[in-house]
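Pasting in a structure now, in structure tokens, and then I'll have a few things to ask.
The chains shown are only part of the set, and none of them has been moved.
Naming follows writing order (A and B), and every chain is counted from residue 1.
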């Protein structure tokens, strides 16, 4: 049946899936991204500022690239998924501009049946390609996929994943920038790479309430077809009882919130890890706080440096006390997102 | 009074109405169409794919053209309409690209007072024009319009309408495509024109819940000014008690859903007929199924063929049993849309 998707047994380690549908990114995506997430990072907001730094034109937000590449994988990878378990080893390799066309492939790099036998974990390395054949994005994600049954189960293969992306592998999506053209009044803060300290925690202050129409618009924009986000009628008779918000929507909202305190972190260079700790629903209000967990120069570059930032997304809970875990080590009940990124800032 | 609209007695057979307001289609419309309806048909999604086939650039979705042309007619044709009764004899004649400006005219081709005398059916042939004077779209629609009263009623004229558009009149909006450039992995299916059979029924699987904000955004985008879609305060005291969703919104949602099973049906070439069987409201979930009712080659072309597809839209009812009519011949209570199109697929 059309649109039925793959089950756990359909995933074979080493297989590479070419996904439908390539998609051209436009200035319309820039405006919609703004309307959906309220980004204020200057390079993605002002083409004039970007050009002054050395970009040929104004690039799209890094997460536009991520969402477009991710969306294509859903019909092939996660249509029968119970959960999106995690991300790792992600690198943004090329800046993407209006007019570029993105397509995606996913290589199956691991499979592990659960002990219960009704589902299995599938690891894929997804690659996002520009139409000139260049690789724009590369990341690993793993999902819990339903077992169809009646077929032999595959041998377990668990891929080795790095704890973090090596800083030597970061930054190719960011051209060498002319630091003298960076205007702190326009970018929104005087705090640059050297002004942050490892261990520092940042309250991003603002909260953003999510509406059904918003996450549906976003999720369709990225051509993500997972039914749980759109079909309120079918969801009514599910265990959860309502539509789920696409996890990537939460990531973009959280990234938008981080502007307060990370104004100059203009580029996402790597995804060290990420986990949707709990679902979010329409009506929930998202807050975020960040911890600086590492900082590294980029080899051979003195224009920008990389901050390793762990972003915690919370629902219906201001981040004043920086909550993440409870004393017993369990996740704080309001935490919905735990995301570990490399961000680039001017030096 | 400004914005009062025409009444039944104002329509004279043979009159041609030039509608305000011409509108330039942009890449912003492409992104919004995506966000509103989640289209995945490859030619409208990827400008690179379209160019490889032989298009000069990436075209907008055919229904963008339809909605823009339709929207202009509302202030002149259907502001005082009780109902939008049907469509027929529609042909898409030119591909439309970002930067093109569309305007509309409507020729009154029929009028018939109802026996009750408080309303009458008005038939118009609406034409959508590019700013270079070329005809991009041509279709007939009929609406039930309020009688103002106190004026003589016009003589009945009922136009002859074809049961279906002649395949010889289809396809001019689709350039001759290079079939060797059609990549089934990227378009989403290996099923092409020759793989479908007359009589085949297709369950499109997915459901889409409609939100007030979504249909309002869409309906304003198309400059459709019918009050019933926007004015919740006035609608509260109407018989229906709430805002109605623009019928064209339902058409685009249904077309989006048909991707599952009709992945390669990349172009709407003709509208044989269409009927909004019942209204849809915010909170309703739309499903769709299709029946292949005919298939025809295009005269003189071996690159594409035309499938005649009858699409049934349903609310809050999965299409697993392909419901359309009850045993007594009445419409199934969940059916909201009955749409008969010619779709083009590569051979």
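What we mean here is this: a residue touches a chain if its C-beta (ideal position, glycine included) is under 8 Å from a C-beta of that chain, and two chains touch if they have at least 3 such contacts.
None of the values given here were measured: they were computed from a predicted structure.
With respect to copy number, the whole complex recorded in this structure file holds 3 identical protein chains, 2 of which are shown.
Everything that follows uses one rule, which is that only the chains that are shown with their structure count from here on.
Note: Cα superposition of chain A onto chain B, rotation of 120 degrees, nearest 5. Separation between the centroids of chain A and chain B, computed from CA atoms only, is 36 Å. Every residue of chain A that touches chain B in the complex is listed here, in rising order: 1-4, 18-24, 26-29, 31-32, 75, 98-99, 101, 103, 131, 211-214, 216-221, 223, 225, 227, 230-234, 243.
If you check the complex, the residues on chain B that touch chain A are 26-32, 34-38, 40-42, 45-49, 58, 185-189, 202-209, 211-214, 217, 259-261, 263, 283, 285, 316, 318.
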